[in-house]
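Inspection log for the structure reproduced underneath, given as structure tokens.
Of the protein chains in this complex, all but one are displayed in their positions.
In this document, chain identifiers A, B and C correspond to the written order of the chains, with residue numbering beginning at 1 in each.
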Amino acid sequence: MRCVAAVSEWRVKLVGRPKDVSCPSVVKTQVIDTGLCCRCMACMAACPAAVRTGVGFDFEERKHVCVDCEICVRVCPRLDYKPLSGIGSYIKAVAGRSKRFKGQDGAMVTEILMSAMEMGIIDRCIFVGRDEDWRTEILHVRDVEQLEVPTLTGTKYTFAAAVPALREAVLNTKVGVGFVGTPCMVSGVRRLQKELAVFRRKVKLVIGLFCTENFYWDELTEFLKERGVDIKKLVKTDITKGKFIATMTDDVVEFPVKELSAIMPSGCRVCTDFSAVESDVSVGSVGSKPGFSTVLVREENAKEVLDFIREHGYADFDEVSLEFVERLCNLKKKREANIK
Amino acid sequence: MKMLGQILELASSNRVEIPLIEPLLGMLPPPLSELAALPLWKPLFAALVVPGFATLGLLLLLLPWIERKLCARIQWRVGPKEIVSWLGGIIQLLADSLRFLFQEVIVSRDSHRPYFTQFVLLSFIPALLPMLFVAAGTIIAIRTEYSVQIMLALVCLFPVFILGMGWSSGNRFAFVGTVREAFMYFAYEVPLILSVIAMLLVFGTGDPVAIGESGRLGIVLNPLAALVFFIATAMGTSRLPFEIPEADQELAFGPFIEYSGITFGLAYVLAYEKLYVLSALFTTLFLGGGSGPMIAPLGELSGALWFVLKVIVVMVVFAALRAIYPRFRLDQALKAGWSSILAISLLAIIISSVEVVMWA
Amino acid sequence: MGIKRLKMPEYSFGDKVKWHAAAVGTAFKEAFFPHTVTVHYPKERRKFPDNFRGYILFDIEKCINCWQCAFVCPANAIRMKEAPNKKYYPTIDYAKCIFCHFCVDSCVGGALRTTKIHDVAYADVNEMLAETEQLMEPPEIVREDRRYVEYVIEEDDVRLRRVKGQDYLLVEPPPRKEYSMVCVCDDPESCTGCGTCADVCEHYAISISIEGEYKVIRIDTARCTGCGLCVKECPLRVLRLVRREGEQ
Partner (left out) sequence: MVVEEAKDRNIRIVQHGVFAPLRRWGIRWSLWPVHFVTSCCGVELAHSGACGYDMERLGALNYGIARQSNFIIIEGTITRKMARALRLVYEQMPDPKFVSLIGACGERGGLFWNSYNITLPHEIVPVDFFIPGCPVTPEGLIRGIRAVQEKIEGRGRTTIEFKCAELPREGGEARLVPSSPKFLAETPTVRIDVPREGELPERLKPLAEEEGVRVTAIGKNRVAIRTPAERLEEIALRLKELGFDHVKSVNIVDVPHERRMLVEYVVSSYSVRELMPVLVSLFAYVPRVSPGLQSLKHVWESADYCERELQDLFGVRFEGNPWQRRFILAPEVEAPLRKDFRLEEESYVLGEAPLAPKIEYPPEPLSYYLPVPDEVFEEAAKNDEFVLPIGPHHTGSGHLRVILRVKGDVIVDAIPDPGYVHRSMEKLAETKLYVQNIPLFERLSIADPININLGYVRTLEFALGVEPPERAKLIRTMLAELSRIGAFLYDAGIFSLFTGHSTGFMYTFSMREMLLELFVRMTGSRCTPSYVIPGGVRWDVSDEALKLTKNFTSAILHRLSKFESIFVNNPVLMERVKGVGVLTKEQAINVGIVGPFLRASGVEYDIRIAEPYEAYTELEWDVPVADDGDCLARFLLRLEEVRQSLNIVRQAVEALERTSGAVIAAEVLGEFKDAPDIRGLFFRTLGDICLPRGEFTCLTEAARGTLLFSILSDGESNVPYRVRVVTPSWMNLHGFMEAVKGQRLADFWAIYGSFGYFPPEADR
């Protein structure tokens, strides 16, 4: 995998920025302060200072530890932001339901990743789990058994630092890494892949999730608390038919999604990508029967995995109606207007 | 003045004859020479010099050293040495006893205070009194027909004090050790007494001087009694393989566990004192007391010298046991004491009786 | 390989007498002709072989500041100290050192070497930290030995050979093969140009300069000692150590 020719002298292209402005300032002023940041955290995935010092996403703090390498500037998908939208190109669209795994809908994300692992395309993937308080936590999944953890699957609707975890995954994988994330994360990963060869080589499968918006954990929990949701008892969250449904062990709370717009992060207000256009395969529940997931296969590698699934009969397949998907895509496209 | 004169007269009438120092005494003017010769008054000499206090003290300082040195030699090592290297660390015990002397004495809260402190001192009564009845050759403090019996009786008092010490310590291990001591006491005491009786039968007297002068070796006359006496002494003085009440790996010195500083120093020498008394008895009964080639210039001291040498040999043999044997278990020792050793001691009495009858 | 069943001995009366006699006899024999094997330390000293693992000496000339001694130390007894020249050199806390000499075996340049010093008493635990400057010269210890003793194991027994004079406690390290390594980049396309490698290099072998639109990273192979710190620290692991050309 590594280049055969080892060198003692090499060059790294500079992005070209004013000399007296540090990279964190660039990101801070141009992305965060303008409300464009989507918290995909691609900048953290490669930041050497973050690796060394353990400084988090806080750009104020990061200024002090910055080593001026510009990688954050290079990988930020929202810097000179070119919004993507629509359903994008795809090879095939199917609805699927995994026979092996149980998930919120068809558990097709899990199925695709596990099949890819079985095929030997990847040997690990990054999942987002949650703790008792529904805080997200990143899990590197290396075998099927790890999915026995009940908090691993299901939608969390909160931001997760999945992309930073990609660095470790990429460095330690022997074969390749599978990644699953929201459209903004997918864009972040693509930027990483564009800029750094190691991500190009090692990230083998990128699954995008259909996404309308995502929330900050503290705001969402506060909001849910006001609506009478006890986080400790919460079992499942879901958005269907314009309603947010929080299922608890003893109760179900429903309210219109619109109410959530009050806490919608600014990064989502400017996001127009519903279907993760840049991914290898997009998955979501919209557009298929209950219990099924819509799968939009965009690239060859994903198609191979899906063929493998079909071959082994790991999943049931069904028709998909893309109208709903398109409708939501268009709905989200309107957010373009929010970009200043 | 008159009394002093009487005393001096009495003293000079019963003086230890040492030709070597006679001329020296003769050089002094009469009252002074009388006075200087006062320590030579036999009872006083016996009590203070040999076989009494001085010899005992010297042996107590030397014997543990000899024991440690000898064991060390058998055990392929050196033993105490660096303290005076060219003498092989001979004054090791002096250092140890000085240390004990200057060390803090701790009386444990759980102990029975008066007994704890008194028993260790009281135990010197049975330890020192027998000195008066031991004959080093012809030197003896109190000469009676019953010296041997009295010595034995006093020696048998010993364990009572040890029991008291152990009991008053208020310590679990001391308690176990005390109980063991008590059991052992009964196990060895009977054979010990029987073996002595066997010898008294043979000699027909309990006067050590007479026994020594009879010129007969008890060990030849009645080897079984000697064996029983030897084993019983080992049991009685807690020598290996019968070091059961003290058993340092098991009970951490049993009855003496709580003693510290000089009290322990005293308790420590107690066993050696008992050993000394019993060895003296062994020498008297079985090894012919102070008999041996007469060394003329020493006069009466010659017998004393032989006696002390024999005692040392006996004690060294006991000391060497430490390097040779592991420890018996209590029940095994008791069983031996009450069965085989008792049987042998009875046998010894029979032999003695037969001998007495035959010679009679 | 087989099974050997053991029979436990049963002693008859005769055996008992015999074995009693044997035990007493052995003791008697040893009392007169003992097989003493005692070394009279501190008057004499046991001679240990040259590979004995004792106090460690440090040769600053040979140190390449690779930190491996600190990293390998199982007891965390070795910590690096910043010298005035801003390089890091080992210090040894003898209050933790377990004398496994993993550090000596790890030392790439052969800067650490052993001595036969091991009998030391400290009055204060805080004195036990030996800093770099203390490790460089052989220390002086209190010695009372007038001769040294060598254990000679012969076919029938062990013999102590006593030699007059003090044993020399410093030993020459055994000759060892040197492996010269050099750092190279084998994935320049993944390099972010962050400069961690240059910052961590204590020999200033990596330089970063901006030339026009590019950041140029150069490894000065002549200065590179092959310590491997840059390789270890590179966040994206684009560097690698290789044997120097003409070595293999």
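By our rule, a residue touches a chain if its C-beta (ideal position, glycine included) is under 8 Å from a C-beta of that chain, and two chains touch if they have at least 3 such contacts.
All values reported here derive from a predicted model rather than from experimental measurement.
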{"item": "Chains still shown that are in contact with the chain withheld from the display", "value": "A, B, C"}
{"item": "Touch criterion as defined above, residue of B:184, B:247, B:275 or B:311 at the omitted chain", "value": "B:247"}
{"item": "Residues from chain C at the interface with the omitted partner, ascending", "value": "1-9, 11, 15-16, 19-20, 22-23, 25-27, 30, 35-42, 45-46, 48-49, 51-53, 60, 67-68, 70-77, 79-89, 91, 93-102, 104-108, 110, 114, 117-125, 127-142, 144, 151, 153-158, 174, 176-179, 196, 199-202, 204, 228-229, 232-233, 243, 248"}
{"item": "Sites on chain A contacted by the missing partner chain, in the whole complex", "value": "52, 129, 137-143, 145-146, 148-151, 165, 168, 172"}
{"item": "Positions on chain B contacted by the hidden chain, ascending", "value": "68, 71-72, 74-83, 89, 92, 94-99, 101-106, 172-173, 175-176, 240-241, 243-244, 247-250, 252-253, 256-261, 264, 322-332"}
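Methods note: only the chains that are shown with their structure count from here on.
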{"item": "Cα-centroid distance, chain B relative to chain C, in whole angstrom", "value": "58"}
{"item": "Separation of mean Cα positions, chain B and chain A [Å, integer]", "value": "95"}
{"item": "Touching two or more other chains - residue numbers and ranges from chain A", "value": "none"}
{"item": "Chain C contact footprint on chain B (complex, rising order)", "value": "70, 73-78, 81-82, 320, 323-325"}
{"item": "Residue numbers on chain C that touch chain B, as the complex places them", "value": "23-24, 27, 30-31, 34-38, 40, 43"}
{"item": "Contact set on chain A toward chain C in their complex", "value": "2-14, 16, 46, 48-49, 51-52, 67-71, 74, 167, 171, 196-199"}
